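For this view, one protein chain was removed and the others were kept in their places.
Labels run A and B following the written order; every chain starts at residue 1.
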Amino acid sequence: MPHDHSDHLSPSGHPYRADNDEPLSYWQTMEIAVRELLIEKGVSTAAEINAQIDAMDARSPADGAQVVARAWTDPAFRERLLANGSDACREMDFDIGALQLIAVENTRDTHNVIVCTLCSCYPRNLLGLAPDWYKSREYRSRTVKEPRKVLSEFGVTLPDTVQIRVHDSTADMRYVVIPARPDGTDGWSAEALAKLVTRDSMIGTGLAKTP
Amino acid sequence: MTDFDGKRWHDMGGADAGPVVPAEHDFALWEKRVDALMVLCSTKGLFTVDGLRRAIEDMGPDVFENTTYYDRWIAAVNQNLIEAGTYTLGELGAKMDEVAARGDTYGQAARG
Partner (left out) sequence: MATPMGKPPVAKPQRVRVKTMMPPGHIRTPAYLRGKTGWIERQLGPFGNPEQLAYGLPGEELTLYRVRFSMAEIWGDQAERPEDTLDAEIYEHWLEPV
């Protein structure tokens, strides 16, 4: 019995795109055909495909938030995360597959923001699938040239004293931003801090929430 | 005459564009399936992510406006599987006809 994913509740509160009762598109027809051919040819199985969907569904920005909160509270871990992002995530038992991760850190003086101008590379094995806007022409085109203006559209206005570092994920590495730890959180547990870490703050289009 | 300078449509960095619209949606089942097929086929060595991207880039400049993200992905997955010899275009065409005959909606055609 194929695993029915259509009854999963939306984890983020956004509507699922209602595909199951909309007119069948050419590309959807192709998806069904390719999937069934791969199963018939013995390349994959329905169970394997469902397991892969479940593995991807299980990844979310909450995973990245735990990594960030640990870096905020554990200086030795922060060093390891900056030295090798992938190994540090694996140390926390996140299943990141072959992800090659570089963590970049926001400070009082530096703000990092991530983009992929050539496609839409994203640290999907840590944060889950990228939001639509990250893949848009507008974000891909403008972030490398006018990052301050793009950030202001996300409600992030940085003073001129802060240096911006834009990272264009052009090749094999993926990037995650360690946002600056908010003021007023001294003594907080990593678990409480993780709730302040938003997806956008790990892309660099947002800041961590303030308590 | 052409003023093409070699810069291709997907190479967008620095181009003029409008405000970023903070759009997002939760992925539909068929999109998640396309995603899973890409990951599984590349993990099994049938093609590389580079091959996937190459196929999308070769779809040309109109594709970004005329198709969705996962439309392009399944097109590119298929292109690479055809090139890898996993199945033939004849097999694909016959299977797509068979699928389309099952019903008018994705749910009917996918049988769930």
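Convention: a contact is a pair of C-beta atoms (placed from the backbone, for glycine too) under 8 Å apart; a residue touches a chain by one contact, two chains touch by 3 or more.
Because the structure is predicted, anything quoted here is derived from the model rather than measured.
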| field | Residue of A:71, A:144 or A:197 touching the missing chain in the full complex | value | A:144
| said: One chain isn't shown here. Among A:124, A:167 or A:181, which residue touches it? | reply: A:167
| query | Out of A:43, A:56, A:71 or A:118, which is the one that touches the chain we can't see? | reply | A:118
| Where the missing chain touches subunit B, by residue | 5-8, 11, 13-14, 47-48, 50-51, 53-54, 57, 83-84
| note | Hidden partner sits against subunit A at residues 83-87, 100, 102, 117-118, 144-149, 160, 163-173
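As a convention for this text, only the chains that are shown with their structure count from here on.
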| request: Please report how many Å separate the Cα centroid of subunit A from that of subunit B, as a whole number. | output: 21
| Contact residues on subunit B for subunit A in the complex? | 10-37, 39-41, 44, 46, 53, 56, 64, 67-71, 74-75, 77-78, 81, 86-87, 91-92, 95-96, 98-100, 103-110, 112
| Which subunit A residues qualify as touching subunit B in the complex? | 2, 4-6, 10-12, 14-25, 27-38, 41, 43-44, 48-50, 52-53, 56-57, 117-120, 129, 131-133, 135-142, 144-145, 150, 153-154, 168
